[in-house]
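Note that one protein chain is taken out, while the other chains of the complex remain in position.
We call the chains A, B, C, D and E, going by the order they appear; numbering starts again at 1 in every chain.
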Amino acid sequence: MIPATRLIPTPFLTLLLVAVWLMLQNSLSPGNIIMAVILGIALPRLTYRFWDRQPDVQRPWLLIRYILRLIGDIIVANYEVSKLVLSPWHKPKPYFVVYPLSMTDHFAITVLTSTISLTPGTISAHFRLHEGTVLIHALDLEDEEALINEIYERYEKPLKEIFGC
Amino acid sequence: MLERAVEISAVLFMIAIALNFYRLILGPSLPDRIAAVDTMYVNAIGAIVLYGMWLKTTLYFEAALLIAMLGFISTVAVCKYLLRGDIIE
Amino acid sequence: MMDHLLVMPIILPLFAGLAILWKRDASARFKRLVSLSAMALLVAVGVALITMASDDTIRYYALGDWQPPFGIVMVLDRLSALMVLLTSVLALFAGLYACAGQDEEGSNFHGLFQLQLMGINGAFMTGDLFNLFVFFEVLLIASYALLMHGGGKARTQSGLHYVALNLAGSSLFLIALGVLYGTLGTLNMADMAQKVATLDTSSAGLTMAAGLLLLTVFALKSAMLPLYFWLPRAYAAAPAAVAALFAIMTKVGIYAILRVFSLIFGNQAGALADMASPWIWWGGLATLALAAVGCLSARDMRTLVSYLVLVSVGTLLAAASLPGQQSLSALLYYMPQTTLVTGGLFLLADLIDDQRGKAGARIVKSRPLRQPALLGTLFFIGMAGIAGLPPFSGAIGKAMILQATPEGARVWLWSILLVAGLCAIVAASRAGSTFFWRSSEGEASGPLAGPARGIATAALIGAAPLLALLAGPITQFTDATAEQLDHPARYIDAILNPDPENQAMPMSNSEETP
Amino acid sequence: MEALYATVTGVLTACGIYLTLRGRTFPVVVGLTLLSYAVNLFLFSMGGLASKSTTIVDSSFPYADPLPQALVLTAIVIGFAMTAFVVILAMRTRGDLGSDSVDGQRTDEPREERK
Amino acid sequence: MTLLLIVLLPLIGSLVPLASARFKRTTIAWLVAILPAIALGVAAYHTTSVFAGNIPTVSLPWVPSLSLDLAFRLDGLSLLFVYLVLGIGLLIILYARYYLSENDSIVRFYGFLMLFMTAMLGIVTSDNLLLLWFFWELTSLSSFLLIGYWSGLSSARKGARMALTVTGAGGLCLLAGILLIGNVVGSFDLTTVLESRDLIQSSPYYMAILLLVLLGAFTKSAQFPFQFWLPHAMAAPTPVSAYLHSATMVKAGVFLLARFYPVLSGTDEWFYIVTLVGLTTLLYGAFFALIKQDLKGVLAFSTISHLGLITLLFGFNTELAAVAAVFHIINHATFKASLFMAAGIVDHECGTRDIRKLNGLWRYMPYTTVLAAVASASMAGVPLLNGFLSKEMFLAQSLDAQMLGGLSWIIPALATLGSILSVAYSLRFIHDVFFNGEPKDLPKTPHEPPRYMRLPIEVLILICVLVGILPAILIEPILTAATAAVVPGEPPQIHLSLWHGFNLPLMMSGIALMGGLMVYIARDHIYRFHRQFKTLNARDSFENMVQKLVKVCQWSIDRFENGSLQRYMFWLLLTAVGFAASGLFQVPRLAGDKVVQPVDSVLIIGGVILCLAAIGTIMTHRKRLISLLFLSVVGMLVSLTFARFSAPDLALTQLAVEVVTIILLMLALFFLPQKTPKESTGGRVLRDLLLAGTFGGVIASLNYAVITRPVDSISRFFIENSVPGGGGHNIVNVILVDFRGFDTLGEITVLGIAGVAIYKLLNRLRLFMPSSDLEGRPWSPERFPVILYSVSQTLLPLALLVSAFIFLRGHNLPGGGFIAGLVAAVAIILIYMARGVEWSQRRLSFNYQPIAVTGVAIAALTGLGSWIFNAPFLTSSFGHFEIPVIGDIELATALLFDLGVYLTVIGATLMILANLGKVTTSHRPTKEKQ
C-alpha cells in the first residue's frame, strides 16, 4: 500500500490520467483541463490503497524511447508472424526458453513480460516468481542464448534504467 | 475509395471473427477456446471502429473502449477459473 | 399536497424501505417502528385515495410533468384505489405479525417488505404498460427475496421454480410489450385502447398475439391452470407473514387482467373486443376444479390454504370473464375478503404450527394446542369465510358471483363453484377437527401467540365478518367500480383529453400536449 | 435484412427455450440468459431496424426510434438483476438440496468436499 | 322491530356463557336462559296478531345489490317453529345443566347451543330467501360444533364431519335453488316468492328448482338416501340430540318443505319425488329402529322414520295432509324430545345405552319409567296422546292419495306397515329397557335423576297428554295459523277431536297396535333375518369414502404438480406459444408494407455466427464452461448488433452486463457441478426441441411481421423535446432519466433489491467445492498471478476515469450512469479477482449495501425535490451557466438522478459479486501458502 502522505502520491499516474482524460474529451478547453486535474489528483488518492509501492518513472525520456522502440518491434513481430502463418512450406521451430530476470520489482517485470509478449515471435508464458525467471514461448527460434541476450539488451536494461531498479 | 476500403476491411474483420469462431468450435482444449473468444473480442473492436467510420461518426468509440477493457476482464475471469476454480477467492 | 397523494402509495414504501435498508444492522426496534408507521400511513393514504376516487372522477398524476401518452402516469380510479387500500391493510397486519420475531430470522426483512409494497402499489397505480412491467419486476424480485426469508430446503426448492417461471414470464411480457408497441406505437394503456379500436386487419392478429401473451403472463401471476403449479409449494413454504402478503400477489395478476382486458381489449376494442374472455373463463373453471381437488389432497394447513387461494383465484378468473357489470362488482367484492382472509389463514397456520410442536401444521394427531379457543374460533371463522359459508363475507361474495352468472354459463360455474365450496368444507372440517379435537395426550406447551401475532391474525380473519357486515356500502362501491370499468371510454377520456380540473397536478408544459 | 434479423431472434429464442427446459439449474440459467438476449433483440427491433441512424440530437442522420432502445436498456438492467439472483439461487439450491437438479432430486454425483 | 329481537336475543345469548364463565354452572344456566325466555315472550306478544291473520314483518337493507335484506316475518308457521325452538330450547338448557359432567365445558356447550338456536330461529323467521339460506348454513356449522362437542371421541368427530358434509352439500344445493327462484321471480323476498307459484311452476327451471330445494330439505331432515348422517350424529351429548332431532335441525328440512309448499307443491313431480322419498324413509327408519341395540340409535332411526312420515304427508299434495304434517311436526317434537331426554337419563344413570344390558330399570327409576312409557305411547300412536291424533290423520290422508292409480292401495298399506313397526319399536323401547328382567353388568347402579333433570320431560309429557285429550282447545289455533302459511288460498277448516267414529283410519290404527305387538313378540326372527346381511356402518364407510377420495385427490395432485420445473416450464411455454400462434393465424400476410432493407455480407456473416453461437451454447450445454464461452460470444454479437442498428447506448450496456454476467456465471460454476449429466430421454429432447423450434418460429414470424409494418409512434415527441424539454442530446438517456425516469427509478430499485436479496441468499450458505477441476487436476498453486495484479492496479484508476467520463457525457452522448457504474464495478471486481477478497476487503472500508441504497435514495430524492417547485414527482430542470474561464456548463437534475443510478449499480453489483466471493473464501477446503 502506498501511503497517502503527499497530495499527489504518484505523479506519473496523475499525468497519465490527465492525458487520458484530455484524450477522451478530445478537447483542451479550460473546463476540461480543470476537470482533468481534479480527476488526476482525486483518482489516485481514491485508489492508492490498491497499489503496491512501485517505482516511479525516473527517466521519462528513456520511457518514450522505449515505447517507440516497442512500436517498431511490434510491427516487425507482426511481419514475422504473418510470414509464418501465410507460408505453408515453412515449418516453425517453437522453443520454450527460460529467461533469468535481473529485476525484482513486480511492476517492472510486468512491463517486461508484456513487452516480450508483444514483440517478435515470443510470448511470456509463465512468470516463475520463486525462481526469478520467465518462461518464454518462442514461435520460431534457433538460438536460445541470442534471444535471452536480445531481451536483456533491448528491454530489461532500459526498463531498469527507467524505473531505477 | 475510403468507403470501399472501410467495407473491404469490415468484411475481412468479419472473416477473422468467423475464423476465431471456427477455433472456438474446434477447440480442442479449453484454453484454445478461451483464446478464440478473447480474439473475437479484439476483432470486435476493429469491427466497431470500422462501423463508426462507415457511419462517419465518433459515437462508437466508447463501445470499442469498453470492449477492450471488458473483454480483457472476462478473459481474466475464465483463465482464473481454469487455474483456480474460484475466481474471487 | 393532496395532489401528490397519487404517487404516495409508491414512494412512501420506497423511502421507508430505503431508510430501513440503509443500515443493515440497525436495531430491530428501529426497523419495526419505521416499517409499521409507514404501513399505517399507507393505510391512511389508501383511505384518502378511496375517498378521492369515490367521486367517480378518474385522476392521473403525470410523473416528471410529461403528459400522457408520452410520459408515465399514475392513474387513480376506483379500482386502483381499492387495490391500494386492500394491499395496505393486508400488509399492515402481515407486517405486524412479522414483528413478533419472524422478521429477525433473516436479514433485511422489513426493507424488502416495503419495497415489495412499492412494487405492488405501483402495479396497481400505473397507467403505462411498460411501467407495469417494471413494477412487476420490483414486486417479483422483492418477493423472491422474501420467499427465501429464513432459508430452508422447501423454500429454496419452491423458490427456484417460482423464480425460473417468472423469469420466463418476464420475457413473455417483454415480447408482448414489444409487439404492442410495434403495432400501436405507444405504451400508455389509454392510448393503446384508443389505437386498438382503429387497428387495421393486417395488424390486428399481431396485437391479438400480444394480448394473449400478456394473458399468459398475467395468468402466471394470478396462478391460472395450467400455470399455477408453482404456487402451492411456494406459498406453503414461505414464512407466514410473507405468505400472508402473497395473498395479494395472485390478485395483482387478476388486477392486470381486469385492467388490460377491460381497457385495451375491452368492449370498445373493435375486432379484438373481449378476445380473452373464453380463455379466462375456461382457465378459471379448470383452476377452480383442480384447486378443489387440491384442497382435499392437502396434507398440511399451509398447503390447504394455498389451494384455497387457488380456489379464490379460479372463482375470480371465472367471474372476470363474465360479461356485464354485475359479475365485475361481485368479483370486486369477493376479492378483498378472500385476500384478507387467506392472508389471515396463513398467519393462523403459523400459529397452529408453533403450538403443535413436531407435527407442525400437518393434518395429523399431535399434542394439544396452547390456545385452542382463540385459534379454534379464528380457524372456524376463517375457514367458513373462505369456503363461502354464511354468515361471512365469502358467502355474500359467492352468492353475488353465482347470481351474476348469465344463463348459459350457469351449469358450469354453479356446479364447479358449489362443489369446490363443498370440497373446501370437507377439507377444512378434516383439518379443523384434527387440529382442535384430535389431540394426543400431553401438555400444551407451545409458545403463546403474543399480542402482535394475535391481533394481526384476528384482524385479517376478522375481515370475514366485518366485510359481511359492511357488505352494503362495499357493494355500493364495487357496483360503481364495475360501472367505471365497463366504460373504458371514460378512462381513455380522462387520460387523453383531460379536463384540467381532474388532473392531480396542473400541466406546466401544456403546449406539448396533442 | 429484416428476415435475417427475425431469423436470428427466432434462433436465439429457440435455443434459450430449449435450455430453459433442461433439468439442471445451470443450463436453465444459461437458457434464461439466452432468452433474455433474444427478447432484447426482439424488443429493440420493434421501432424498426434503423441503419445509419442515430438517437443523438444534432447529428446529420435520421433518427432511430429511441423509445425501444430506452425500454431495452431498462429490460437489460432488470434482466441482469434477475439473472444474478437466479444464479445465486442456483448455488443455494445446490447447497441446500445437494443437487443442482431443478426438481431437487438427489442424483449420484462425485463426492466433493462440503463445508 | 321487536321481531328482530327473536333472532337477536339468542345471538347475544351465545355470548352470555362466555361472559359468565366464572359463575357456578346453575347460575350460568339461568343467565343463559334469560334471553331466549324474553324472545319467547316477544313471540307470545305477537301471537294474537298472528292468530288474527296478520304477518308482522321487519326489513333492514343489508346488501342491496344482492337483494339480501335483513328481513324477518312471523307468520303462523314461523310462530309455531319459534315456539318449538325456543320452548324446547329452554327445556334443553335446563336439562343440559344436569346432564353435562363437571369435566365438560358448559360455557362452550351453551355458546354453541345458543348459536344453533339463533340459526334455527333465523331459518324459520327469514323473510328473505338468501337470509334463510344464511341461517340454514349456520345451522350446519353450529350443529357441527355441537355434534363434535365431545371432541375426544373419534365417533363424535366423524359424526360431526359427516353431518356437516351432508347438510352442507344440501345447503349448497338449496343456495342454487334459491338463486334460481330469485332469477325466475326477480326477488328473494319471501312474500313475493310465495305469491309467484304460477311463475315458478311454469318456468323451465321448475324442475331444477324443485330438485335443488328438495335436496336441501332432504339432506337436512335425513331423508332417504341421505339418512345416514343422522344416527351418527348421536355421538353428541344427549341434550344436543334431543334438541337437534326433535324440534330443530332435522325439522329445518321439513320446515323448508312447508315453507316452499305454497309455490312448489301441487305438481306430479312434487308428488312422486316427495312421496316416494318420504315413504321409503318412513319404512327404512322404522325397520332399523326395531333392530338397533343402542338406545339412542333406536330413537335416531325412529326420528328418521317420523320425518319420512311428515315428508310423505307433504307429498300428498292435499291440504289436509299438509295440516297433518304440520301437526305431526309439533307432536313429534314433544314426544321425541322427551324420549331423548329420558334416554339421556338412562345413559347418565346407568353409564350405557346398550339395550341388551339395560333391563328392568323400572325398579330403579320408576318415575322416569312412567314418563318414558307415556312418551313412547305417544310415539306409537296410542289414543289419548297427541301422537295418536296426527297418526290418525296420516292414515286417513294415505287413503286419499290417488296419484298412483290402480296401485294407490299400496300407500295406505305401507303406511299401516310403518305404523306397525312404529308400535313395535316403541314397545321395545319401553319393554326391553325398563322391564324384561334384570340389568346386566351396568357400569353404575342406576337411580332416579336429580329433580330438575326430570322437569323438562314432565313438561313435555304434560303437553303430550293435554294435546292428546284437548286438541281443539290447545292446538287448533296455532295449527290453523301455521297451516294458513303453508296451504295457499283459504285455509282448510281444521277440526281436531279425539273421536271421529269408527272408520278405516281407526281400523288401521288398531291393526297397527296389534300388529306392532305381534312384531315385537316375533322380533327375534327379524333380528335373525337381519343378521344374514352384512351390516354397514355408514359412518365408517363414509369416512372410508372420504379417505379414499382424499387419496385419489392426493394421487392426482401429485401426478399433476409433480414438483418438476421442467413440466411447469413446458406448460408455461406451450401456453404462450399456443396463444401467440393463435394470434398469428389471424394475420393475413406476414410481410408488411415497409420496404425491406438490403442485406450485406457483414450482416450475413454476423447473423450466421450469432445463430451458430446460440446453437453452440445448447449443443455444448453439458460441458458448462464451453457453453459459457459460446454464450459470451452471443452476448458480444448481440452487442454488435445493437451497435449496427444505431443503438450505441445499448451496445455499451449489453457489453458491460454481458461481462458481469459471465463473471457471475463463472463464480457459480465453481460451486455447481461442472458438467451436466445426460438425463433427458430422446423423446424428451425431441419434445423440447419441437417446442423450442415452434417457439422460435413464432417469435421470428412475429418479429418479421412487426418490423415490416410501419407504425406511428409517440417517439417523435421524445425526439423533439429531448433538448428543449430534457436538456440533453442523447434522446435515449433523456428518456431514461427524464421522460420515463420513473421506470428507471423502478429499475434501479430492482437492482438494489437484487443486491440485498443476494446478500440474504448467501447467508449461511453451505456449498460444495471441488478440490480439483473436471479432469481431476488440482488447482494451480498460484493464487494471484503477479502480472495480473500489477496490471489491474494500473487499470483501476484508468477504468474509474473512463467510468467518470462515460457518466458525465451520458446526457448528451452515449453513456450514462448505468454503464459508468458497471465499468467502475467491473474494475473493482478485477481487483478482487487479482488479489482476493481478504486483501481487497482490507482496503475497502465501506459496505456496499449503503452505497446501493444511497444511490436509489439520491434518485428518489431528486424526484422528490420537484415538490418544492410544486411540480410532479421527478420533474426535471436544467440550466446553462456561464462560468468564467470554464465557459458554458449545463447543470441538470437529471445528472443527479443519474448519479443515483451510478451509485446503485456500483453498490448492487459489488454486493452481488464481492459478497459471493467473500462467502466462499473462508470455506475453501484446502488452503495453500502463497
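As a working rule, a contact is a pair of C-beta atoms (placed from the backbone, for glycine too) under 8 Å apart; a residue touches a chain by one contact, two chains touch by 3 or more.
Keep this in mind: contacts and distances are computed from a predicted model.
Asker: Assign the chain not included in the display its UniProt protein name, restricting the answer to "Dihydroorotate dehydrogenase B (NAD(+)), electron transfer subunit", "Na+/H+ antiporter subunit G", "ABC transporter ATP-binding protein" or "NADH-quinone oxidoreductase subunit M".
Answerer: The chain we cannot see is, by its UniProt record, "Na+/H+ antiporter subunit G".
Asker: Identify the residue among A:Thr10, A:Thr47 or A:Ser124 that touches the chain left out of the display.
Answerer: Only one listed residue reaches the unshown chain, and that is A:Ser124.
Asker: Write the list of chain A residues that the hidden chain touches.
Answerer: 20, 22-24, 26, 74-75, 77-78, 81-82, 84-86, 91-98, 113-118, 121, 123-128, 135, 137, 139, 144
Asker: Can you list, in ascending order, the chain B residues touching the missing chain?
Answerer: Touching the missing chain: residues 1-2, 4-6, 8-13, 15-20, 22-23, 26, 29-32, 34-36, 38-39, 42-43, 45-46, 49-50, 52-53, 56, 58, 61, 64-65, 68-69, 71-72, 75-76, 79-80, 82-83.
Asker: Could I get the residues of chain E that touch the absent chain, sorted low to high?
Answerer: Per the touch rule, chain E residues meeting the hidden chain are 771, 777-782, 785, 787-788, 791, 794-795, 798, 926, 928.
In the analysis below, only the chains that are shown with their structure count from here on.
Asker: Along the shortest chain of touching chains, how many steps lie between chain B and chain C?
Answerer: Minimal hop count between chain B and chain C: 2.
Asker: With chain centres set to the mean of the C-alpha atoms, which chain is at the far end from chain B?
Answerer: Farthest by centroid: E.
Asker: Going by CA means, which chain is nearest the middle of everything shown?
Answerer: C
Asker: Distance-wise, how many Å sit between the C-alpha centres of chain A and chain C, to the nearest whole number?
Answerer: 61
Asker: What whole-number Å value describes the gap between the mean CA coordinates of chain A and chain D?
Answerer: So the centre of chain A lies 38 Å away from the centre of chain D.
Asker: Taking each chain's centre as the mean of its CA atoms, how far is chain A from chain B in angstrom?
Answerer: A distance of 22 Å separates the two centres.
Asker: Touching two or more other chains, which residues of chain B qualify?
Answerer: 59
Asker: Would you please write down the residue numbers of chain D that are in contact with two or more other chains?
Answerer: If we look for residues of chain D contacting two or more partner chains, we find 20, 25, 28, 38, 40, 42, 45-47, 52, 54, 56, 61, 67, 74, 78-79, 81-83, 85, 89-90, 92, 96, 102, 104.
Asker: If we use the touch criterion from the header, which chain pairs count as touching?
Answerer: Between chains, contact exists in these pairs: A-E, B-D, B-E, C-D, C-E, D-E.
Asker: Please give the residue numbers of chain C that touch chain D in the complex, ascending.
Answerer: The contact residues of chain C facing chain D are 130, 134, 137, 140-141, 144, 148, 151-153, 156-157, 159-161, 163-164, 167-168, 170-171, 174-175, 177-179, 181-182, 187.
Asker: Using the touch rule from the top, collect the residues of chain B that touch chain E in their complex.
Answerer: These residues of chain B touch chain E: 7, 10-11, 14-15, 17-18, 21, 24-25, 27, 30, 33-34, 36-37, 40-41, 44, 47-48, 51, 59-60, 62-63, 65-67, 69-71, 73-74, 76-78, 80-89.
Asker: Can you list the chain D residues touching chain C in their complex?
Answerer: These residues of chain D touch chain C: 20, 25, 28, 32, 35-36, 38-40, 42-43, 45-47, 67-68, 71, 74-75, 78-79, 81-83, 85-86, 89-90, 92-93, 96-97, 102, 104.
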